[in-house]
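Note that one protein chain is taken out, while the other chains of the complex remain in position.
Right, subunit A next:
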Amino acid sequence: MAIDCLVLGAGQEVGKSCVIASINDKRIMFDCGMHMGHVDHRRYPDFSRIPRPQGTGFDRAIDCIIITHFHLDHVGALPYFTEVCGYGGPIYMTYPTKALAPLMLEDYRKVMVERRGEEEQFTADHIVECMKKVIPVDLKQTVQVDKDLQIRAYYAGHVLGAAMFYAKVGDTAIVYTGDYNMTPDRHLGAAQIDRLHLDLLITESTYATTIRDSKYGREREFLKAVHKCIGGGGKVLIPTFALGRAQELCILLEDYWERMNLKVPIYFSAGLTIQANMYYKMLISWTSQKIKETYSTRNAFDFKYVTNFDRSMIDAPGPCVLFATPGMIIGGFSLEVFKHWAPAEKNLITLPGYCGVGTIGHKLMSGKPTKIDLDKDTQIDVRCQIHQLSFSPHTDAKGIMDLVKFLSPKNIILVHGEKPKIAILKGRIKSELGIPCYDPANNETVSIPSTHYVKAVASDTFIRSCSHPNFKFSKSSMEDGHGSSFKLGNSAPQLQVSDERVAEGILVIEKSKKAKVLHQEELLQMLGEKENKVQFAYCCPVRIGNLEETKSTDITSTNDKLSMTDGSLWLQILFARLSDEFSGGNIQDFGEHLQVESFRMSTCLKETCPYRIDETLQGNRSELVFFCCTWSVADEKIAQRIISILKNFGSSAVKRNSLVPIG
């Protein structure tokens, strides 16, 4: 099984965001947006590409729709999809998005139909019906869409209620960010997410190559431009959509008006944002920390200086600031005001944020046009000042990289950005982070593998054997049973602690039973068998060199030498040597024997030992010391290395004058 992502919109462009993600056969539609720059069929995602049974609606083709925020490029096609194309399944959005999206949709519908005279794609009733299907969610609320599909929203900043969404099917998890902002602004906090285990991250990349500096400088720039214009008796037009930017800028202006003691009126164009403020007041918990802290005494969305604007005031004398919909000057009232105000030099048009290709806003931003052709009959002289807001509610490239690094997903898909910029970011992610990254165009599908776990039950003994840290203490010198302490050779650290939580067990699969992980002792119990311990043994002879000298030089600090048997003395000398030369494990000194893992070694004083194999031994038996070694197959390597060290003592015997093994 896999994750298949069909990008229906915002692939290598900004507009009509829509990704169909199939995760282990669950299909989720992330966002259902429209494109502002198109008026033909290209304005909507090509829903016909969603695989579905012949002749049915989309109910069985899609398990749920998730809308990240109320911007039209993320929600604009939703009523069309649900009411016209036919989808009756669940739709999830945050509370603010559910409250505010219909305002955006209705505002847009009116502009399109009543003012631009287009054929309507969906009706006001469609919006109402569509919104009835929406299930609101709170941030971090874990929603069980069905038995297998779980979703969760995380704060995204950007606009009120914007959320990144986490979706999990079985063991596979992805995050779709929508639009987000990694730095707080006037009214919203910064995006926040948990460190999740993700197979895929689908992120916006509007500003894939931009690094922004402090936004306060940019805000000052904006306020200065506005102040200069009204100071000269000019009018300021701020074309915005009903929600989002308007509230942020209004908080900024209100604050400035208060400080500068300005009396120039600030207007909202008819019907839009004053009503929206009602919503903002109830949704205060979704705003920034600062606004949240002060709401009970003064709600930041109770605007003091703002009043409603009437069409008759367009040509009224005197300076003013006007917020007018729609944004990007795509028609409607903002266009009407633009026609009146653009020819006058003292006026100012401030363009907040991104303007889609093909809009008047976009034309004003690219170069400094002196004339704008509305249609073939109308041309407008543009003599007014143009100011482009250089702070944006989108994250910049650094923010995207920070998020990607933080989440470290297994794969990344970039959407919602311009093709050349996205390509650069993709390259950075691949080279700097080494994460597979894709930037599909519209209607392309990206397939990536998904995560699965094999499920088994585990015995308590198995869990206990490894969930308690299996501390291994080892000392370079250890107090032995005789109560004496040695300090031999070079002084290694006194105590070494290693915490290896390596779990070792046995997976048992019995017919018609759940797979079970056992501790190996339990296996024998289960089978009713006794262990037959298969071991290796080797009684290794080592020739004693100048033993008396070794004794006196190496362990003179021993104060109760006399109480020690010769055997344990040889062992101590060997221990000192091995501590120096052996690095494959911690050698533990148990007095009577040394041990590394299962490898045990003790002085063999027996006349005949069954594990003594070398019959080629010659010379005086009294010059030989035997070290009897046993080990199990797991520690074969350790055994081989230690025994070879013992054997090497022979070759170094001349220099070291101590132990000479023979073999």
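Rule of thumb we're sticking to: a contact is a pair of C-beta atoms (placed from the backbone, for glycine too) under 8 Å apart; a residue touches a chain by one contact, two chains touch by 3 or more; residues count from 1.
By definition in this document, contacts and distances are computed from a predicted model.
One chain of the assembly is not displayed; among "Superoxide dismutase", "2-oxoisovalerate dehydrogenase subunit alpha", "Methyltransferase small domain-containing protein" or "Beta-Casp domain-containing protein", its UniProt protein name is "Beta-Casp domain-containing protein".
Here one chain is not drawn; of A:48, A:261, A:296 or A:608, the residue touching it is A:296. If you put the hidden chain back, the residue from A:377, A:510 or A:607 that touches it is A:510. Of the listed positions A:260, A:278, A:374 or A:441, the one in contact with the omitted chain in the full complex is A:278. Note that of A:379, A:408, A:443 or A:535, the residue touching the chain absent from this view is A:535.
Touch with the hidden chain on the side of subunit A covers residues 95, 98-99, 102, 131, 136, 138-144, 152, 171, 275, 278-279, 281-285, 295-296, 451-460, 463, 466-467, 501-511, 516-517, 520, 523-524, 527, 529-539, 610-611, 613-615, 630, 632-634, 640, 663.
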